[in-house]
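A single protein chain has been omitted; all remaining protein chains appear in their positions.
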Amino acid sequence: MPLPDTVRHGWAVARKDLLVEFRSRTALIAAATFVVLVLVVFNFGRDPTAVSNVALAPSVLWVTFTFAAMLALNRAFQLELENQALDGLLLAPIGRGSIYLGKLIANLVFVATVEILGVPLLALFFNVRILPYAASLAGLIALATIGFVAVGTLFSAMTVRTRFADVLLPVMLLPFMIPPIIWAVEATARVLANRPLSEIAGMLKMLGAYDIVFVSVALLLFPTTVSE
Amino acid sequence: MKMLRAGRWITAIALLLLAGVYVRALVYTPVERTQGLAQKIYYLHVPAAIWAETAMILVGLAGVFYLFLKDPRLDRFAAASAEVGMVFAAIILTTGPIWAKPIWGTWWTWDSRLTLTLLLFLLYVGYLLLRSAVVDPAMRARYAAVLGICGMVLVPFIHFSVYLWRTLHPMPIVLKPSSPSLPGSMLATLLFSWGVFTLLYVGFVVQRYALSYLREQLEAAGEVGHA
Partner (left out) sequence: MLRAEGLRHKFGTVRALDDVSFSVQPGQTLAVFGPNGAGKTTLLRVLGGLIQPQQGRVQVDGGRRAIGWIGHQPQLYAQLTVAENLRFWASLYDTRPPADLLPRFGLEEYANRPVRALSRGLIQRTAIARALVHDPPVLLLDEPFTGLDRVAAETLSQLLSQHAAGGRATVLVTHNVEEGTELATDVAFMRNGRFVHCAPRSGRSARGIAEEYRNAVA
């Protein structure tokens, strides 16, 4: 299959998803509310003499990101089932891979929006310096997000067509989310503590490998989740 | 049914031999110097861990072949292997803390390998939940294959991360590049136990496989509804 076609159709699907989300904004508002809630609650539950800001910040950051991702993932295919639009996508002369790619892009844009919102809020509420590390932090967050959103997008294509979809997706995704999130949290902590980049090279490599492996696996497996 | 009986026999023999493992571990194997008697659990812990991981890989391989061949036998095997794998993961999660309490002084610790056995356990829980949530058998088999393959791919990540994290856990002393650094009698007990656990795995899987086959036959005859 020529690559440009897959990407072009994938982008068409993603743009449509983002337009739908932009029109309703329900999920985005829910995610943003959640980010603010978590940042506030964690700050008040913390004993400032025992736990420093910088020590707590990475965990808080990734908790908010994973929940935001859950919100995005649950609605990605829900949208297609509402009027059986998924059948329309499957009937169209586009590769199944394009549908996956479109959903992945839309989910990533959604999560990235929450992340772009969450990081400055974290800096503000937790009084953490992020500007000097902005570039490495952005790279790290992107690397960690791609992997678990790729797996989650694949799984949500299955769970939406089962009973109790909303419960099943988090349970299935949990073991796949924990390794990259743990690497990401540890790496974030080191970045914020201004440690040399070489200290997190191992984790970055693991995150990179996870991304490459699971994006490829998901692209290969996605067609079997939608065709009967 | 012949297969079910065979599975029962294999399991019975394996359980008998498991008692043999205990006897051998307690009576004929020297007490480890630093860890004392608590180290005995090692002979159950390590083989169970090996099979909990291997079972997931077999689930994934069955999934790969299912997607090509669409043979329901592969799906039945995957389901059986996952259930047995979950039991083994549960064994580690219960025996692990029993070992950890006297040695590390705490029941649970966020040691990476303990964490990742937990992940393995959760992987099985997710897999079996997904199976129970899909009614159509063909769709269930396809979905299960997809999740099984992803699980199989996750296992090496789980395994490699052992070397990435600071860990309390004893480093592997048997399956490592250099030759095993274990006294001969301990190694023999371990290998014996591993053989017994292999037999246990086979026995359980054969029984589960036979049961789900019988269940499908009944469903086909319309005698029981969907689970």
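A and B label the chains in the order they appear, each numbered from 1.
Convention: contacts are C-beta pairs under 8 Å (C-beta built on N, C-alpha and C of every residue); 3 or more make two chains touch, one makes a residue touch a chain.
The model shown is predicted, which means the values in this text are computed figures rather than measured ones.
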{"item": "Hidden-chain contact residue, picked from the options B:M1, B:V23, B:I98 or B:A138", "value": "B:A138"}
{"item": "Given A:I94, A:L207 or A:L221, the one touching the chain that is not displayed", "value": "A:I94"}
{"item": "Absent chain, residues of chain A that touch it", "value": "9, 12-13, 16, 19-20, 23-24, 79, 82-85, 87-94, 227-228"}
{"item": "Sites on chain B contacted by the missing partner chain, in the whole complex", "value": "136-138, 219-220, 222"}
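Heads up, the rule we're going with is that only the chains that are shown with their structure count from here on.
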{"item": "Centre distance in Å when chain A and chain B are each reduced to the mean of their C-alpha atoms", "value": "31"}
{"item": "Touch list for chain B against partner chain A, complex", "value": "67, 115-116, 119-120, 122-123, 125-127, 129-130, 133-135, 138-139, 142-143, 145-147, 149-151, 153-154, 157-158, 160-161, 164"}
{"item": "Chain B-touching residues of chain A, taken from the complex the two chains share", "value": "151, 154-155, 158-159, 161-164, 168, 171-176, 178-179, 182-183, 202-203, 206, 209-210, 213-214, 217, 221, 224-225, 228"}
